[in-house]
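Input: a single structure, listed below in structure tokens.
A single protein chain has been removed from this complex, and every other one stays in its place.
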Amino acid sequence: MRITCPYCGERDSEEFSVQGEVAGPRPRPSDYGDADVKAFHAYVHLRANDFGLTREYWYHGNGCRRWLEVSRDTRNHAILGVAMASGAGRR
Amino acid sequence: MRYSAYNLVAQALRCNRHWKPLWRDAAPRPAYDIVIVGGGGHGLATAYYLAKEHGLSNIAVIERSWIGSGNAGRNTTIIRSNYREPGNIPLYELSMKLWEGLEQELNYNVMVSQRGVCNLFHSDAQRDAYARRGNMMRIHGVDAELLDEAAVRRHAPFLDFDNARFPIRGGLLQKRGGTARHDAVVWGYARGASDLGVDIIQNCEVTGFTLTAGRITGVETTRGVIAAKKVGLAVAGNSSRLAAMAGFRLPIETCVLQAMVTEGIKPLIPGVITFGAGHFYISQSDKGGLVFGGDIDSYKSYAQRGNLPVIEDVCEGGMAIMPMLGRLRVLRQWAGNVDMTMDGSPIIDRAPVDGLYFNGGWCYGGFKATPASGFTFAHLIARDMPHASAAALRLDRFSTGHVIDENGQGAQANLH
Amino acid sequence: MGSGSGVRARLSARAIVAVLARKGQEEVLAARLGLLDAPKRSGRDGVTALGIGPGRWLLLDPSADQLAGLTDLASLSDQSDGYAVFEVWGPSVRAALAKGVPLDLHPAVFTDSVAVTVIAHIGAIVWQSAADRFAIAVFRSYAGSFWHWLCASAAEFGLTVEEQP
Partner (left out) sequence: MSRLAEGGLIERRKALQFRFDGRTYRGFSGDTLASALLANDVVLVGRSFKYHRPRGIFTAGSDEPNALVELRRGARREPNTKATTVELFDGLEAWSQNRFPSRAFDLLSVNNLLSPFLTAGFYYKSFMWPSSWWEKVYEPWIRRAAGLGRASGEADPDTYEKAHAFCDVLVAGSGPAGLMAALSAGRAGARVILCEEDFLFGGRLLSETYAIADRPAANWAMNAVAELRSLSNVRLMPRTSLVAVYDGNGYAALERVGDHLAIPASHQPRQRLWKIVAGRAVIATGCHERLIAFGGNDVPGVMQASAIRTFLNRHAVVPGRSVSLFTATDNGWRTAADLARAGIGVAAVVDSRRHVNPALVAAARRTGARVFLDAQVVGVRGGKRVRSVEISTDGHNALTVPCDALGVSGGFNPALGLTSHLGARPRWSDAVSAYVPDALPPGMDVAGAARGIFSLSGCLADGARAGAEAGGRRTEVPVAEGECSDLEPFWRTKRSRGKAFVDLQNDVTEGDVIQAAREGFISGEHLKRYTTLGMATDQGKTGAIVGQMVLTALTGRAPEDVAPPIARPPAVPVAIGAYAGLHRGRDFRPTRLTAGHAWAVERGATFTETGQWLRAQWFAREGEKDWLETVSREAAHVRAAAGICDVSTLGKIDIQGRDAGIFLDRIYINSFSTLPVGKARYGVMLREDGFVMDDGTTSRLGEDRYFMTTTTANAGRVMQHLEFCHQVLWPELDVQMISVTEQWAQYAVAGPRSRDALRKVVDRAFDISDAAFPYMAAAGITVCGGIEARLFRISFSGELAYELAVPARYGDALIRRVMDTAADTGLAPYGTEALSVLRIEKGHPAGNELNGQTTAHDLGLGRLMSSKKDFIGRVLAGRQALTAPDRPSLAGFKPVERGKRMRGGAHFFVPGIRIEPDHVEGHMTSVCFSPALGHWIGLGLLKRGPERIGEHLRAYDPVRDEDFLVEVCSPIFVDPEGARLRV
């Protein structure tokens, strides 16, 4: 698989590690009670795991050390877009 | 048709003209008491045990393609119950016991080969971790032996003890572990279930659910709506797709797991051997091919194929400990889509929708669980109560924190 | 190693300072030091800057002057001891490097490029220190393993080791 890092250019996926699906923004805790647990549970564990278009966090660890957000098609591994992940998981 | 020595001779004398289909290739009927989605090992075993253990008969297994086309038909066939977590051991050990009687149970030889599973360790810390695991197994009545280096040398003298980057210090051996003939497991359960009246419907994809007042009343398929009082999901890598149809999300990401087989050779290695300082495990099939694999291709995929880096990684691991593999040739590489959970352990539980039951999250290790998964899932569906051996495999364990994380990797699916 | 000398190599000692732009200061910093915020070789006044990530550079042999007064623009971190830098050249240099460098080193493609990458499982930074002359920086703990890889890869062409000038 070849990933075009916005900084480094096209590189083999070997240089990257993938963390998994972009799970939406990190919830903002309020009182650290049940509601927060529920929100964090969804954020940390539950995944759409889409058949088709998905967004994943890839880390260019053997490159520019940037976290990237990669849009891919899980049916055929086609890469549809790569962007710096800055702020994607912001609250 | 029962298989017996007599029968084999009789058939041979009649030029093998009178064999019957192993299972009926059924067309869907409008309604069933229970519909199991997924004609892999787990779905078929579930149907078999529903009929056999719970006396139910109005059951269909719905498979979108041919039975066994999923992970059941593409795994590296390792069976073992050498787990560490108390939530896991009972299920895998029940499975092991069922494997041990399966050919008689099914009157079908699934070629269970208990030639041992040896997990190598390479450091003192790893030895202690394996001792912890072995002890936990023994406490659960499971066989486990901790081998020192000398014992490993006797067990597998061809390993590279002297020139290894990560020297082999010993191994955890489960002698009862081994392999089974994966396709035969599918066919054996299909035959058994079909003989007990289960309809096995191939080329029929579930595309949705019908619900009344929040309760499942059936499945929509590419061959029409099929009504059902209860629906059980056993679709492995496709779990999340089915869950989405029913309106919920799972703690699962579907990743690629690859495997390889070499050209067939005369017997070379005993049982299963796994490398503890890299990603590599290997066994030899009855046909002579060395079947091996390693880590998952950690990205999400439904494509049933992987990429080169993992293959290189696996072969490097192989050459790190078994340099005699060098000239043996990889004949074929393939992959499956594995349902990786956030703690690396499976789920057998009621789904958050009434009438729907969920079995999945088997990661890269559900083949060995096939008999027990079917057995306990059938129990859950028939009795609406979890079977004791699968009681810990709950869906809500992620929100309560009762996770079953064998390797302590945490909530990242592809790390398990 | 081998016969002939299709590949020549030497270890090169350089002062290396990592310059990491403070938040929002990337452009100001780049302008101040004449840097390109890209995986390129850049810099002026005798300093070579290697772009290793957005807003991140390694400066080779910078002078104290150049580093002075950057406090609000950048965080500096001395990396002179963190890397072993190898220089390799010779008629077969590309053929030898191809055995591990996963980059297109064709003269028309890899010119003023800097690439942080991985070679034989070893993280590395690759650039051209002169035409047809490649510099490869690896973390110093890997120097032995990297050298071993280089020898194995260059052996068929003949490898000559040159002393540092």
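Order of writing sets the chain letters: A, B and C. Residues in each chain are counted from 1.
The criterion applied here is as follows: a residue touches a chain if its C-beta (ideal position, glycine included) is under 8 Å from a C-beta of that chain, and two chains touch if they have at least 3 such contacts.
Since we're looking at a predicted model, the values are computed, not measured.
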Q: Determine which of the presented chains are touched by the chain that is not presented, and list them.
A: A, B, C
Q: Go through chain B and note every residue touching the omitted chain.
A: 3-5, 7-9, 12-13, 15-17, 19-23, 25, 66, 68-69, 73, 86, 89-90, 103-104, 107-114, 122-125, 127-136, 138-140, 144-146, 158, 160, 163-167, 172, 181, 183-184, 187-188, 202, 262-268, 277-278, 284, 286-289, 303-305, 307-308, 311-312, 314-320, 323-334, 342, 397, 399-403, 405, 407-411
Q. Residues of chain C in contact with the chain that isn't shown?
A. 2, 18, 20-24, 56, 74-75, 77-83, 98-104, 106, 109, 120-122, 139-142, 144-146, 148-149, 152-153, 155-156
Q) Contacts of chain A with the missing chain: which residues? A) 1-3, 10, 12-13, 17, 19, 26-29, 32, 36-37, 39-41, 43-44, 57, 59, 61, 65-67, 76-79, 84-91
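The criterion applied here is as follows: only the chains that are shown with their structure count from here on.
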Q) Where the centres are mean C-alpha positions, what is the separation of chain A from chain C, in Å? A) 30
(Q) Just the number, please: Cα centre separation of chain B and chain C in whole Å. (A) 48
**Q.** Residues of chain B engaged with two or more neighbouring chains
**A.** none
Q) Where does chain A touch two or more other chains at once, residue-wise? A) 12, 14
Q | Contact set on chain A toward chain B in their complex | A | 1, 12-14, 17-21, 37-38, 41-42, 44-51, 54, 56, 72, 74-77
(Q) Under the definition above, what is the set of chain B residues touching chain A in their complex? (A) 238-241, 244, 249-254, 298-303, 307, 309, 342, 398-399, 411-414
Q.
Under the definition above, what is the set of chain C residues touching chain A in their complex?
A. 38-39, 52-54, 56, 102, 115-118, 123
